[in-house]
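Accompanying notes for the structure given below.
Shown here: the complex without one of its protein chains, the others still in place.
For chain A:
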Amino acid sequence: MAYQSDGMVEKSGASRWISHAIMILGVLFIFFPIWLAFVASTVTQADIVRPPMPVLPGPHFWENYKAALFSGVNVPVSVMLGNSLIMALGIAIGKIAISLLSAFAIVYFKFPGRKFFFWAIFITLMLPVEVRIVPTFEVVAGFGMLNTYQGLILPLIASATATFLFRQFFLTIPDELAEAARVDGARPMRFFWDIVVPMSRTNIAALFVILFIYGWNQYLWPLLITTDPSMNTIVMGIKQMFPSGDDTANWPVIMATSILAMIPPVVVVISMQKLFIRGLVDSEK
């Protein structure tokens, strides 16, 4: 394999420059629209509609962000951020709690219909929210949960993916550990809290990040069931800010809202980065 090391392994000279150049280009390519959005959120409406479009930030940062946060277009962005946060946290925590428990039941208890329930859960993998959206809407409306947090959260909580992942992880926990806990006197729920949950913590962190972003980015479902602007979530709220008819859009405020909408997921990813990456890369033995 010696001949390969010239091009593949050795990081020197031209190849190193080229690979860096490509990566930098990629980053620029992804970041440029975000940069433009940021620039647009710091100038006035007039600056935006007059070509050429500005590429450097202007002096109206505080003004635009204050307008977005506290008055917005239809409803203050702070309210929408709060709604999104409640929904994303509710979905992430709810999904993790329910899938931990159901995976625990499926792996550690022999109850009649165990196989059936596992496959029933598994099959729902094939039915994402969008597919079952009409009947789900019927049910939620029937329970009078339109324009409520429960309505936003509950239908998205049941999670085959997370249950499946936890099941796979629990299967790697040696049986001897459960037996040792049994001899030590731990009843099943004690074993769950003292042994299973702490051992799953890197998996939980990784899933939390993924599910938080999943919840945060929900668009179709909140759009359907929230008609009251004060229940809007931020991702759908941005769309609602576009005026209908001939009104002009308030671009600086819309762009400030977009930037604000990105902050919580970024904070979650960065603050859980260490655990998150550990969870994805290796499972602790």
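Observations
Heads up, the rule we're going with is that a residue touches a chain if its C-beta (ideal position, glycine included) is under 8 Å from a C-beta of that chain, and two chains touch if they have at least 3 such contacts; residues count from 1.
Operating definition for what follows: contacts and distances are computed from a predicted model.
Taking the options "sn-glycerol-3-phosphate import ATP-binding protein UgpC", "2-oxoglutarate ferredoxin oxidoreductase subunit alpha", "Fe-S cluster assembly ATPase SufC" or "Energy-coupling factor transporter transmembrane protein EcfT" in turn, only "sn-glycerol-3-phosphate import ATP-binding protein UgpC" matches the UniProt protein name of the chain that is not displayed. Considering the full assembly, A:179 is the residue among A:138, A:179 or A:228 that touches the omitted chain. Summary of contacts with the chain left out: across A:195, A:249 or A:272, the touching residue is A:195. On the side of chain A, the interface with the absent chain consists of residues 174, 176-177, 179-186, 190, 194-195, 198-199, 201, 284-285, using the contact rule stated above.
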